[in-house]
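The structure's right below; bear with me while I get my questions together.
What you see is the complex with one protein chain gone and the rest in place.
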Amino acid sequence: MLYHGKLQELESYLRDGKAPPHFEMAGPREKIYFDPSKLKCGIVTCGGLCPGINDVIRAVVLSLHYHYGVRTVFGFRYGYEGLTYRYGHEPLELTPAVVDDLHQQGGTVLGSSRGPQQVSEMVDTLEQMNIGLLFTIGGDGTLRGAQGIAEEIGRRGLRIGVIGIPKTIDNDISYIQQTFGFETAVSEATEAIYSAHAEAAGARNGVGLVKLMGRHSGFIAAYATLANSDVNYCLVPEVRFTLDAFLQALKKRLEGRRHAVVVAAEGAGQDLLEANAERDASGNIRLGDIGTFLRDQINDYFKKAEMEVSVKYIDPSYTIRSMPANPHDSAFCLMLGHNAVHAGMAGRTGMVVGNWRAEFTHVPIAAAVSERKQIDPRGRLWTGVVSTTGQPRELV
Amino acid sequence: MLYHGKLQELESYLRDGKAPPHFEMAGPREKIYFDPSKLKCGIVTCGGLCPGINDVIRAVVLSLHYHYGVRTVFGFRYGYEGLTYRYGHEPLELTPAVVDDLHQQGGTVLGSSRGPQQVSEMVDTLEQMNIGLLFTIGGDGTLRGAQGIAEEIGRRGLRIGVIGIPKTIDNDISYIQQTFGFETAVSEATEAIYSAHAEAAGARNGVGLVKLMGRHSGFIAAYATLANSDVNYCLVPEVRFTLDAFLQALKKRLEGRRHAVVVAAEGAGQDLLEANAERDASGNIRLGDIGTFLRDQINDYFKKAEMEVSVKYIDPSYTIRSMPANPHDSAFCLMLGHNAVHAGMAGRTGMVVGNWRAEFTHVPIAAAVSERKQIDPRGRLWTGVVSTTGQPRELV
Amino acid sequence: MLYHGKLQELESYLRDGKAPPHFEMAGPREKIYFDPSKLKCGIVTCGGLCPGINDVIRAVVLSLHYHYGVRTVFGFRYGYEGLTYRYGHEPLELTPAVVDDLHQQGGTVLGSSRGPQQVSEMVDTLEQMNIGLLFTIGGDGTLRGAQGIAEEIGRRGLRIGVIGIPKTIDNDISYIQQTFGFETAVSEATEAIYSAHAEAAGARNGVGLVKLMGRHSGFIAAYATLANSDVNYCLVPEVRFTLDAFLQALKKRLEGRRHAVVVAAEGAGQDLLEANAERDASGNIRLGDIGTFLRDQINDYFKKAEMEVSVKYIDPSYTIRSMPANPHDSAFCLMLGHNAVHAGMAGRTGMVVGNWRAEFTHVPIAAAVSERKQIDPRGRLWTGVVSTTGQPRELV
Partner (left out) sequence: MLYHGKLQELESYLRDGKAPPHFEMAGPREKIYFDPSKLKCGIVTCGGLCPGINDVIRAVVLSLHYHYGVRTVFGFRYGYEGLTYRYGHEPLELTPAVVDDLHQQGGTVLGSSRGPQQVSEMVDTLEQMNIGLLFTIGGDGTLRGAQGIAEEIGRRGLRIGVIGIPKTIDNDISYIQQTFGFETAVSEATEAIYSAHAEAAGARNGVGLVKLMGRHSGFIAAYATLANSDVNYCLVPEVRFTLDAFLQALKKRLEGRRHAVVVAAEGAGQDLLEANAERDASGNIRLGDIGTFLRDQINDYFKKAEMEVSVKYIDPSYTIRSMPANPHDSAFCLMLGHNAVHAGMAGRTGMVVGNWRAEFTHVPIAAAVSERKQIDPRGRLWTGVVSTTGQPRELV
């Protein structure tokens, strides 16, 4: 049986509603659980693109090959579909030669898809292909899927490890300080804000409006605001605002300065949208689009106020998430991939590789998906945002 | 009276429907028409943003100051509105200190606006402010406005020169080989195509769709396609296509390769849109949006064909046009600004500074606005596009 | 008298050779020590360039102005020279308008210089100009100078606060987890490594050799190695190596792979250089140049071995350190500047603003300059470097 040791102990804390005292530190272990010469591994990437996915794939393959001597690594195509036989996606064999320059490319060489698949079918595939170790790169839903797979493996009494590698460009996974791709996303987001500012300043009563990623947590919007001093209003899911207060503040700004830049995380102002409860294939609630909503509201408001404004709306999401990782994220992905391999080879399972206060850790999946990490509206980050933009602390 | 010499001669060719044999070469002249110590100049920027506007403003101010000793240069705010008294826009005084780092910023420091203003009001402003030389940076509509101003100046018998500096990110002005900002736009466009490719390849039957600028001429789309070998279909206004042919070709590609990248110039396929003849404030026909149209058509078509596709639509226009000029365009804007000043100081008027076969030229406004420059579907450029994408020469 | 409170308590730990238990958290305080309407502040930048200096200057000026209402901020020119009357450098008045776009420029708008000046002369200047709060941006030597100034202020019984803002591109200051400019430097360094790899691979037995910053600590070299997987040998001050072992390893690599990339921190291999004990104007030991030394040693060794090699040596230091801050560092500099102002306005003095585990802190200058932060050769970072490059753990 695979080693669950500390992970189970930690899970007991979570069951009791307590924060676990410490996570196990990541890194190579003295004892290796698998025989590398016979081990077959698999990698699967799920959900939306994020800078650095290819870096992680590459790091896992190279570490398995050069650090442990594992010779066979399969890349399953198009997310969990690739683990489901009836889709007929042939897996890609990942050798050092195949992954050599992979880190220079955005996207995922394996392809991805959203949404769950039948757990039993996926474990069938793992059994039939004789996979001993599966690495799943994905967010919340993917990690829950990985946990389902690990549990089914347990029920069948198989010797297959499942290691999750957390991917969330929003950086909103609990007990994990920073996820890969986040810094690249902030960098790229500043370019969109730069454009929004140039457009706004280039027109009389110009409003540059940028929607950034962040369904439940506004970290990208907040850090991009700090990194680019042209933002006048930063709207995030964690801080409620009313249309009236926002539009009045915007009017005042335009009257004084003749242009304004607004940044909105995609999950901001959801109460304003009377969001219907549709869910996408991954089970995420379909949010109404705050970007086009705000654009239309601004236009309506100023039309009524008989003030001519020029709103330029920019939605850079696809461009941001498909960029290659920047050097910070590249270095981070490399160490993340290495530590995922160390954990898997040591016999860990049902866990994700996290990081906290500059150390890599082993985090039980249950802990990682237990709640979302969000901006604290009274904390240092949001205070910095408010004092930089000069926006009112309360837009209600 | 201002010198019209060769320009009038050239215009006679145009009147007779003939191409003019040669344009006057640009550059400094021995005789200066104005007394620099008394001359007041004005600059105005109109229409949409374009990389390099600030470079041109800076080059004009520095050349007037350092090459000729002109001490007073006004920047009129928000396009032709700034020349119209009743808007109340205070002009900005442009000194070398003010423009020193201007070339490092995208947008226009003066602000811009679309649409014409009353010619007589604008000439009133020039008279009242005692402006001797006006530089207008803008496209088709702006140049027609400049010609109107020059003609009214002529009628009033004033000693005011009007020099046009052609700005069209689409690079579609006649008798002018390349306009500033075009190369930067192509560069930036390749980033959007990169993203479209990563998104397309990252999904089963992924289609990355990019709309690029180009209302009547597809130069940006064509060159960006050559610069980025991931494009499978390039659609431009100059080459007609039918939906059926395009969608069938796309289906065939997806069946074979599982992803595709489509680039469409904004003016492509206008016959398909049954464009209504609305016109915007500058008098340009309002085109239907080919980007969202194609996105919806692709989705509908494959839904009917019961083939699941994933279309990612990217519209990078605002981001592209608000970038600072790249080094090529910076150098070009510098020389363009210098030559505009040389032309103005030498007493030329009613002309734009063009360039042709690596030389700067003086082009009568009438010639520049006479017809659009477009891609020749049988020429070298389009042949290169077709042989790179592998798309059928005829998509009908 | 200025508040020293916790700082003095912390210093007692240091005197006893113990690590201080906790640093005071940074941030705004309820009580403000100075009357903002009468306060005059000064900023000085010393030592070599580093990405983000202008960001910090800007953040300090804007925070003083908008958060506290301080109206007069002087920028002293050319480091401590600017505080020394006899140099005759007129200070620059720093208003919000002056610093508005400053963060987009590399370098320092104030100019810098190396080396100490007479403490008494500098305090004379502060007295004569009626400065109440001095911000010094600089490294080790600068911070020692700031401490001298603070002590002299104490002796004279003046009400002048001195706040240090740590600047070290090498990221080698104790009790401070990361210093500004470091991430930008790592990013830029990867470009030089990219070039070194292209040059090396482009020649038979090509060796690309890059010298990076890092006099005593090899953090830039180590992280740039992780971020760019083309490095085969990373040499840092913290890990001793012998020429024989290094050159033999290099020979073996060339025989097998025909090219190699070597990255050396400037302080690596100093024992090999029989460094003479010269010191520069700032009192730093003048290190021999490991870059040219290695280049010559490699050439000699392979000449003797009758093996034709082609060594391309790249020293990107000036280019790296003069770049503008990247978005990560921009956001960091903003918060750093704000917290320096908060500390100063609350009456703190003789301290630097540090950061540790994602929090900003107040660190006594004595603690910050007590010892250098270095790579732990048995730690996670160096293990990552060794497992990525594949270089022998011991090159002796």
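Per-chain residue numbering starts at 1, and chain names A, B and C are given in the order in which the chains are listed.
The definition used in the following text is that a contact is a pair of C-beta atoms (placed from the backbone, for glycine too) under 8 Å apart; a residue touches a chain by one contact, two chains touch by 3 or more.
Predicted model only: the values in this text are computed from it and were never measured.
Engineer: Looking at the full complex, which residue from C:32, C:98 or C:201 touches the chain that isn't shown here?
Structural biologist: For the chain that is not drawn, the touching residue is C:201.
Engineer: Please identify which residue in C:312, C:328 or C:373 touches the non-displayed chain.
Structural biologist: The single option touching the absent chain is C:312.
Engineer: Looking at B:88, B:157 or B:327, which makes contact with the chain not pictured?
Structural biologist: Candidates B:88, B:157 or B:327; residue touching the omitted chain: B:327.
Engineer: In the complete assembly, which of B:137, B:160, B:186 or B:268 touches the absent chain?
Structural biologist: Final answer for the missing-chain contact: B:186.
Engineer: Since one chain has been left out of the picture, which residues of subunit A touch it in the full complex?
Structural biologist: Output for subunit A: 101, 104-105.
Engineer: Kindly note down the residues of subunit C that lie in touch with the hidden chain.
Structural biologist: The list for subunit C reads 49, 77-78, 81, 89, 105-108, 111-113, 191-192, 194-199, 201-204, 206, 312, 314, 316, 318-319, 322-323.
Engineer: Name every residue on subunit B in touch with the hidden partner chain.
Structural biologist: Spelled out for subunit B, the touching residues are 27, 58, 63, 66-67, 103, 177, 183, 186-187, 189-190, 223-224, 226-229, 326-328, 330-331, 334-335, 338, 357-360, 380, 383-384, 387-388, 390.
By our rule, only the chains that are shown with their structure count from here on.
Engineer: Report the most central chain, judged by the distance from each chain's C-alpha mean to the global C-alpha mean.
Structural biologist: A
Engineer: Look at all chain centres (mean of CA atoms) and spot the one farthest from the centre of subunit A.
Structural biologist: The chain farthest from subunit A, judged by C-alpha centres, is B.
Engineer: So the centre of each chain is just the mean of its C-alpha atoms; given that, what is the distance between subunit A and subunit B in Å?
Structural biologist: Distance between chain centres, rounded to whole Å: 39 Å.
Engineer: Averaging only over C-alpha atoms, locate the centres of subunit B and subunit C and give their separation in whole Å.
Structural biologist: 45
Engineer: Residue numbers in subunit B touching 2 or more other chains?
Structural biologist: Residue numbers touching two or more other chains: 105.
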